[in-house]
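All remarks here apply to the structure that follows.
For this depiction, one protein chain was excluded, whereas all remaining protein chains were kept in their positions.
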């Protein structure tokens, strides 16, 4: 039944449960819904920061007056591309783990997940190196709003990814009575794809301005 | 039962309070009658709704109170009634919104002949600036602010040389002439608020805001700050004196121009002042350069 049809139900009519099957048969797992909701929250955070980024750049003037024009874009060193590659490879590893989990191959699935986590850690280290590179070049946090936004956005993205790594370390080893590894790996893969997408959007924002 | 009576009493009491209380808008001193009439239309419509809904509430409470053997009517919905109510609500809303938007249209349209006056706020006092004979304000920025140049006028901007600086918290305006109030803050948010003028606007550091009005009644009015600006917010007062053109001119001619208060020769006009001064807001307006 479509959502509209469900919201149009005249529920005072036809008491009973005829035609209403057991909810456990058709509902997606709760953890998946929870993850989607959480990704919604993260999307809002990054969307608002991007909007703030554009406003602070002076894309629109307030009351017809421009802003001070103090925005100095950062240089774009090759580390940006290396890190992006690391994150993309991490996503590929997780995608492999997801497929392996689906076909029930436990040992290779664990290796793929470990590889994904390792690449995630490398990405975070790469981001740290990028920060140090900028610091060495004099691009300090407080020196310019472009720098401040860069550090803030990468820090928040990195925190989300660090959370993903922590979850990813546990995912292949489900406790007794919990969800099976298949679902847990699938959720990790979804989350990593999401973070790659966020990173690409942020990268486009950084490169285009 | 007491609750039904209480609601009727509160409704009657509210109406009585409206008519008997000594508090209503201050007598209007600018030509924002359109704002006042939008407010009166809103209050009239709202009052009718308030009375009708609450009397219906009180009547229902009395009429359908629990008595032994009474049973409620099962009525899940009534589409026709709900549609009708929605429609009439929308009509009422539109009746309030339309005059409000019309008044807003007037509020955001600055008349061509409006004279420019700048109000500058700082914790916790007001100062003012009038353009000189060139009818244009010079640029200003935080970086130029010194004890001799408290408003931070650009000393290299020829448009600023003849600007008249009023450091006292008393502003004079000629009656019956539209004025565009240009607002600038040195430190935090403030709000230029004269109750009798109705219009108000925030002063935002880093940018220039404005509103316009036409004082219509001579007199002396309080300027208050209406945006929290720190512990002295409540004492950030000034006054505005609306007077005849003649009295205004006499007052203005007694004030000092910026060029008289600073040392150094006046720059050439074509030593072009930048429209936007790096590191701070530019107060010059496009149309004045």
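Letters A and B name the chains as they come in the text, with residue numbers starting at 1 for each one.
Simple rule for what comes next: a contact is a pair of C-beta atoms (placed from the backbone, for glycine too) under 8 Å apart; a residue touches a chain by one contact, two chains touch by 3 or more.
We take it that contacts and distances are computed from a predicted model.
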Worksheet item: Given the options "Cbb3-type cytochrome c oxidase subunit I", "DsbE family thiol:disulfide interchange protein", "Monovalent cation/H(+) antiporter subunit G" or "Rod shape-determining protein MreD", which would UniProt use as the protein name of the unshown chain?
Response: "Cbb3-type cytochrome c oxidase subunit I"
Worksheet item: Since one chain has been left out of the picture, which residues of subunit B touch it in the full complex?
Response: 1, 3, 6-7, 10, 14, 17-18, 21-26, 32, 34-35, 38-39, 42-43, 46, 49-50, 53-54, 56-57, 60-61, 64-66, 70-78, 81-82, 85-86, 89-90, 93, 96-97, 100-101, 103-104, 107-108, 122-124, 141-143, 145, 152, 183, 185-189, 191, 193, 195-196, 198-207, 209, 220-222, 224-235, 237, 279-281
Worksheet entry | subunit A, residues in touch with the chain not shown (by the definition above) | 6-12, 15-17, 20, 22-24, 27-31, 33-34, 37-38, 40-41, 44-45, 48-49, 52, 55-56, 60-64, 67-71, 141-142, 145, 148-149, 152, 177
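Keep this in mind: only the chains that are shown with their structure count from here on.
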Worksheet entry | subunit A-subunit B separation of Cα centroids, rounded to whole Å | 44
